[in-house]
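Here the structure is laid out as structure tokens; the discussion comes afterwards.
Complex shown without one protein chain; remaining protein chains in place.
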Amino acid sequence: MLRSMASRVLVGSVIAALYLFLLAPILVTAIMSFSNDAVLSYPPSRWGGRWYLEVLGNSDFRKAFRVSIVIALAVMTLCLLAGLPAAYAIARYRFRGRNTLFALFTAPLLLPSIVLGVGILLVFVRMHLTGTYVGLILGHLVVAFPFVLRILTTSFAGLPPDLEDAASTLGAPPWKVVHRVTLPLMVPGLIASMALAFLVSFDEVVISLFLVGPTLRTLPVEVFSYVNYRVDPQIAALSVILIVVSVLIVIVIERCVGMLRALGRQ
Amino acid sequence: MTTSTATSGIGSQGRTLHLVMLMLPGMLIVAFCLILPVAWLFRMSFNLTVDGSVIREGFTLDHYVGFLTDTFRLRIAWASVLLSTVVTFFTLILTYPIALFLYRWNSPWRNILVVLAISPLLVSSVVRTFGWMLILGDNGWVNSGLHSLGLVTAPIRLTNNFTGVAIALTEVLMPVMALALIAGFGRLDHIYEEAAASLGATPLKVFLRITLPLSLPGIALGCMLCFLQAISSFITPQLLGGGRVFLIATEIYDTAMITLNWPLSAAISMVLLAALIAALFVYARTTRFVE
Partner (left out) sequence: MSSDPRRGVVELERLSKRYGDDAPAVSDLTLRVEQGELLALLGPSGCGKTTTLRLIAGLVQPSGGRIKLDGADITDWPSHRRDMGVVFQSYALFPHLDVGQNIAFGLEMRGVSRRSLAGMVSAALAMVRLEGYEKRRIRELSGGQQQRVALARALVIRPKVLLLDEPLSNLDASLREELRHEIRDIQQQLGMTTVFVTHDQVEALSMADRIAVMKQGRVVQIGGPTEVYEHPKHPFVAGFVGRINSFRATVCSGQPATAKLDIGGGEVQLPRQLAAGQPVLIMIRPHRIGLRRPRSEPHTILDPMRNHMKGRIRKAVYVGDMLQYRVETGGIEFLCERSTRAQSDDAFAIGEEVLVEWTLSDTLVFEQNESLEGGPAT
């Protein structure tokens, strides 16, 4: 729709430059991760995959990785168990205070995680939950749950109620309706919300900073502490691994419900 | 399973019980991990601190007063607000063209670009901030590039100061703005621009008189979200600032984890919360006014 070739090239270049700025840190990290130097400087004198091997051999990182995976899987499961019934209720029933309740459930998205982190620290210290798996899982739950709830609510709302009525009149008792009609149609939303919950927990760093203990550390916290004191290529390699995990999840979410719908507001 | 959306049904009491059971797990999470901590913070902010780190139960406004009269802390608050405003502004400037381009562009590749604009949100902030350290550091890409081009002899300080934090934070928040703007544009129908063009408006006029005003709700939402996230951001200022950039979030962290002055940390948190609620209120009012 633009007139001349020149203006098209101009616009294209500007947009490309903006995208480059947007993706700069990710691209730079990826490139630098293949530097074989001992110190991160540009340009690298040698290229290779040495630091990836270092990362994979680093026992601290491996342990933190395992911790993060376990917690993320637990968070994902619990979010689903809590989110499915809540989303069903919000999408299908009209009741007083429904909007307020939904706002309350999704409030953690707007609340600064630093404030939430301190608050959770104070409460969990009293309950001896700091430095425990349970504590970390609960801390991650509260920030992952809003995402799950939003996606599931949209998915439920998108199911035409006629379909469940039709199944019912064809002789399906309520549990069969859920089993044969509702859940199969909810699968994309379920997958997307599970993927997102997993990632939110896996990447969570601020609240985790308050909840980790000397023997229990998550991967993002490990990375944070490391970077706080030094900058070396090992972290670049580790970052790329984390980026790859994120990219895979983005692909899953996009194929299931679409990124815009998953992360956007109503 | 009757999917009745009206108030009829099993009997309103049975229905209420049914509803409560469905929402119970979610409500437990929210109560225990959201309401309780915030309430506790609120209570803690009034406790006394003795000798800097011993906490005694009590009621005092010392911490609030202290915060509001301490010039150091007030400067921090002011710096946070200023930084957030600047960052929000630049984020808007840099993201609006992308959103506008995506709105106008008709191509099968469009969706990929939309995903690309939003996806950085799903990459950990630590990773993204680290990337900026690689770019802005003394031995980073910017300085090395300028040096090899012969434009500078000594490295430009872009880390451990506000400048670096501002640049990185702008990029970090661009996907947030993109999400709000793209969604906002998504509600626009091309038909309005077509109508204006058919009535004789030049492309510039169409943009200024039709597109821009109609995209205002998205702009407002994006700015509000960016501002909120900027003013409460911790990771990027902490890592890029190298401990030399003091903002509200870093202050909250320091007082909680390093000086262990929990009541003070709670008080600052409450102040931040109050500021956020005020900003949300202003946003709600202005958007209603615009509509």
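The first chain written gets the first letter, and so on, giving A and B; residue counts start at 1 in each chain.
In this section, a residue touches a chain if its C-beta (ideal position, glycine included) is under 8 Å from a C-beta of that chain, and two chains touch if they have at least 3 such contacts.
As the structure is a computational prediction, the values presented were derived from the model and not from experiment.
Within the full complex, the residue among A:167, A:221 or A:260 touching the omitted chain is A:167. Only one of A:11, A:27, A:125 or A:185 touches the absent chain when the whole complex is considered: A:185.
Not every partner is drawn; the one left out touches chain A at residues 160, 162-163, 165-174, 176, 180-181, 184-185.
Operating definition for what follows: only the chains that are shown with their structure count from here on.
One simple way to say how far apart two chains are is to compare their mean CA positions; for chain A and chain B this gives 17 Å. The touching residues of chain B, counted against chain A in their complex, run 1-3, 5-7, 15, 19, 21-23, 25-26, 28-30, 32-34, 36-38, 40-41, 44, 94-95, 97-98, 101, 104, 113-135, 137, 139-141, 144-145, 168, 171, 174-175, 179-180, 182-183, 186, 221, 228, 231-232, 234-235, 238-239, 249, 252-253, 256-257, 262, 265-266, 269, 272-273, 276, 280.
Partner chain B is touched in their complex by these residues of chain A: 1, 11, 14-15, 18-19, 21-29, 32, 39-43, 81-83, 85-86, 88-89, 92-95, 101, 104-105, 107-108, 110-116, 118-123, 138-139, 141-142, 145, 149, 161, 164-165, 168, 174, 177-178, 196, 199, 203, 205-206, 209-210, 220, 223-224, 227-228, 231, 235-236, 239, 242-243, 246-247, 249-250, 254, 259-260, 263-265.
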